[in-house]
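Shown here is a partial selection of chains from the complex, left in place.
Note that the chains take the letters A, B and C in the order they are written out, and that residue 1 is the start of every chain.
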Amino acid sequence: MEMIRAKVYVTLKSGILDPQGETVKGALETLGFAGVQDVRIGKFMVITLNGVGREDATRNIEEMCKKLLANPVIEDYRFEVEEA
Amino acid sequence: MRFGIIVFPGSNCELDCQWVLHDILGQQAELIWHKEQELKDYDCLILPGGFAHGDYLRTGAIARFSPIMKAVEDHARRGGLVMGICNGFQILCEAGLLPGMLLRNTTLSFICRQVYMRVETTETPFTGTCATGQVLRVPINHNEGRYYADDRTLARLKTNKQVVFRYVTSAGELFEKANPNGSLDHVAGVCNEQRNVLGLMPHPERAAEPLLGSASGRAIFESIINYGRALSPASR
Amino acid sequence: MKEPAITEEIIAAHNLTQDEYQRVLTILGREPTFTELGIFSVMWSEHCSYKSSKVHLQHLPTSGPRVLQGPGENAGVVDLGEGLAAVFKMESHNHPSYIEPYQGAATGVGGIIRDIFTMGARPITLLDSLRFGPLTEAKNRYLMGGVVAGISGYGNAVGVPTVGGEVVFAECYSHNPLVNVLCLGIAPVDKLFFARTGGIGNPVIYVGAKTGRDGIHGATMASETFDEKSEERRPTVQVGDPFREKLLIEACLELMQSDVLVGIQDMGAAGLTCSSCEMASRGGTGVEIDVQLVPRRERGMSPYEVMLSESQERMLLVVRQGTEGTVREIFAKYDLDAVVVGRVTGDGMMRVREGNRVVASIPAKALVDDAPVYHRPLMRPVWQDDVQRLNLEEIALPRDYGEVLLRLLASPTIASKAMVWERYDHMLFLNTVVGPGSDAVVLRLKETEKGIALATDGNGRYTFLDPFTGGMIAVAEAARNVVASGGEPVAITNCLNFGDPTRPEIAWQFAEAVRGMGAACRALHTPVTGGNVSLYNETTGKAIFPTPIIGMLGILAHISHATTQTWKAAGDVVALLGETREELGGSEYLKVCHGLLQGRPPMMDLEMEYRVQRCCLEAIQAGLVRSAHDCSDGGLAVALAEACMSNPDRPIGVDVSLADPLRPDALLFGESQSRIILSLREADLDRLKAIASHHGVVVTPIGRTGGDRFICRGRGFHVDLPLSRLDRAWREALPSYFGQREDA
């Protein structure tokens, strides 16, 4: 069975304050970058699975996100599964 | 001696450094807001601990662009003394004034407690009155203190004796359990090649009075003062 | 934007009863607008109005020679002498911490800090008093991990050290953890600030973070019990920004140095609504706010949302006319917004406009003062007698007392909390003379010879078994911890965590516990300067233990009186102040070893308590005492073991003989009150005896320090264990639950 690579994107739900993003936005402006409207900072995780079929992998990753990788109270998640 | 303490937004150890330098050790010590562009002629600049810009993005990443940093670099280039403590160390690394980087503790948690560090070289203005191998009991207080440098950099640091402090046991041994944050080679503090810029994660200002549990961090401030006195014996 | 019409459903969704709605109609003389309804509902929520608790709280003693400000302001103020004042208060953030432990705890820290610097004080210390369900459940580990990380994340970054606190575990907190945080600040006595409006025409200035839709109706949420639906309320979670708050502290303290500020109030629960109308009602004026001027983070917010938002890190200022420029300049230094959003008016109305349109117009004083007050029916629970019944003859004596001691030391409530406090910066500001790990925290007051001591305490199990006694003991134990650390107890703040007050048994628990607290505060001369009430701590009809938490402030006449609980040298005499009775009710021992939550809590004789405390303090001040430790959870044996181990760099053993003719388990593990263990030089023993006899207190030399074993013998028992075994049990217990991190 092949290796599977999943890319998981975890982002703050819209409307939830992102102090880090706000601060980075301010820093970019101070550095002279014009037109920065918004910065939101989330997580990008790369998970490598071995010996799991693509379908199982997809189901597993979904469950991992729900259980552990994202905090459903304040975060959304999205992921892609590909053969590595 | 004249100390200048740089205050970034989110710094919080500036008053403590001032207390130790001024009230305990009787030196001049002024606070300098990070938006200043020029520095008076200070003998030694301190970048204190804290959370500049909330530690957002990466520790020290935003602070290195503060207006004052240009003047700090000039001061260092001219051979002036600069000491970064904790967050100050992180800022100096981001600014490229010191080699390496500080990453998240391997424990993944913030750690505030006493540790022991060993003086690895006395050939710096910051350790001149210490003995090589002397063990200091000084607290750490950080989330990102794991020192990292690539192999080439680390080799160079060793050749040049730029590793100034290492985490050790109370008896001075390099045991794994004495390394609180997973630092490469137990590194607790390094200096630049010219030896006038020091960064360290432990807080010597928190170990400057017996009433608070340890006075062994004083040796670092006293070394600086001693160095200054030796440079210009008449004026100090 | 058109506002919804007021229907029965909408009124109910705002948690206003029919009676309360009638009251609104009377005050307004008409139907409220939607925004007005929102304003009434948050202002009259339990959280803001204290409508169920007021009638009980008013019996607490609130004045004394050192009290500069009692309850009613943002925080209490105590005179420390030398021109300095201590400003302190405790707040709960229980419900938000259950919903999102990290942010709930973090914003709790942020909120209480604002209460302190609002009054002109620099916040210098935090203490956190936490209650969780058993760590054997993953959910409780997740909650504890998140809460501790949140306090650490916010407190450290905002630059206020967390120097002490407590963590206690019991089943009843599983679905309802308690997160109570105390903050203390120091201010010059002549530079205190209050929530006032001053003269008509004064500008009202909004400073700090922008407003988003955060926590809308958080204040009403905190006054509801949990049910399955709570999960759906999640999107209102507020996120804390300690960096912004740090800037806000510095900017506000800098502004207070100048002469422009008339009044200041933080925006906490009920945000802009609460801060503006409370300032107006205290100032006896009106206030007018234009929501269009309020800095916003999100698009399309309605006046209702702007007024009710609980976005963090915001403050409302009233300044002298013409000084707006000074304010703007100071806040610009810190890259913070400072925007004039309204002005003080003379008509006593709280008026909210959106541009030219008036969306709310309410008499400010009536909104605050005419809030409903309830005399809820009280009833002693029918099961109270049952739980108090305890026949010691039915309790089998343990076979191995050493084994019991090890089990108690490993019980999470008693075990070392180093794993928690090492995550908190507890050294910042160089004041921490006695840090976490002793009876109370001691901070020096720089530039004076004095110190202050602080402790938090509150035993929910005792209060459940007997609320009156539980209330007394909470105060007495907090005071005893302060005394054992060398401080003279002077005043308290508190957090009262209880269930649903509309249930007569809960209302009775509340009334009794407050009565007990009041009695103890009077007897110990420690008036109440403020606090916080958190009700509706229950999930699906099951309430937590009634849990009053006391934050006790003490003063050390000289910092050299600072005393810790650990032995200082081998060969010292160990002496017990106070007497041990055959009391096991409500003990940790009964719970851990017999699975029993039963009996009456240990009895509390306030007069004897006071004498023991005076005796201990006098002995400390006379320089006789090398260590002092009060006996609480786990009794004498646990207290002795802690005195051996709690300095990790220097464990010292003990050899003790106990002669009292009691059941060995009661003697070793019973939790009789009013006892303190001292260690002293042999040569000082006679002087200690003289002081004790002067105070009418029994002092019993029970053994000596030294060696590397814990030895404790008496009739029918002989415990002899190497310290290393005790130490392992005690130190490794908490970390062992967190071996595998689940909160990454």
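Methods note: a residue touches a chain if its C-beta (ideal position, glycine included) is under 8 Å from a C-beta of that chain, and two chains touch if they have at least 3 such contacts.
Remember, predicted model here, so these are calculated numbers, not experimental data.
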Subunit formula of the full entry, expressed with the displayed chain labels: A x2, B x1, C x1
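The rule we apply is simple: only the chains that are shown with their structure count from here on.
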Chain contact topology (line, ring, star, complete or other): complete
Pair joined by the larger number of C-beta contacts - A-C, B-C: B-C
Averaged-CA centre spacing for the pair chain C and chain B, given as whole angstrom: 36
Contacts with 2+ other chains: residues of chain B: 53-54, 56
Multi-chain contact residues (two or more partners), chain A: 19, 23
Contact set on chain B toward chain A in their complex: 53-54, 56-57, 62, 65
Partner chain C, residues of chain A touching it in the complex: 13, 15-19, 22-23, 26, 68, 71-74
Complex contact set, residues of chain C against chain A: 99-100, 103, 209, 212-214, 234-235, 237-241, 243-244, 297-298, 311-312, 335, 742, 744
